[in-house]
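Note that one protein chain is taken out, while the other chains of the complex remain in position.
Now for subunit A:
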């Protein structure tokens, strides 16, 4: 009697720049958008899923993230695992510039991956935490489109918050 090899089901995803990615079903199911699609269309699993809003660079990073977190979750929970997860998340975010963070956020939002989205949002929030308004503008390439009167009114609205922020050190 031969043992049939269990084949892990693979799902094919096509990115905006026409790259195809084959991922294990378990990983594709981390993307709630895709999971919902399959729940509603159970016969569609052989088809290639188009992701017009996601670039290949983003998708490969996201796949890496989900793969790693799935592996973490498969192990027994402990404080050292939590520590490893924290370190992984920090490293995942640290080297990325604002533009790629933004793309990842948009992709994670589109694919509806809550844990990744929360982590990315927290990372961006940490980058602008306790910084001056000018720093926030420079950092995110925002143009100050207020008239001087409007700006004064806005600052008066929350005057208490504008003192004592970290010095702009660049």
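Simple rule for what comes next: a residue touches a chain if its C-beta (ideal position, glycine included) is under 8 Å from a C-beta of that chain, and two chains touch if they have at least 3 such contacts; residues count from 1.
Heads up, the rule we're going with is that contacts and distances are computed from a predicted model.
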{"item": "Protein name, per the UniProt record, of whichever chain is missing from view (\"COQ3 protein\", \"Protein UNUSUAL FLORAL ORGANS\", \"CP12 domain-containing protein\" or \"Vacuolar protein sorting-associated protein 29\")", "value": "\"Protein UNUSUAL FLORAL ORGANS\""}
{"item": "Option touching the unshown chain, where A:46, A:91 or A:145 are the choices", "value": "A:145"}
{"item": "Absent chain, residues of subunit A that touch it", "value": "98-99, 102, 105-106, 109, 117, 121-122, 124-125, 128-133, 136-137, 140-146, 151, 154-155, 157-165"}
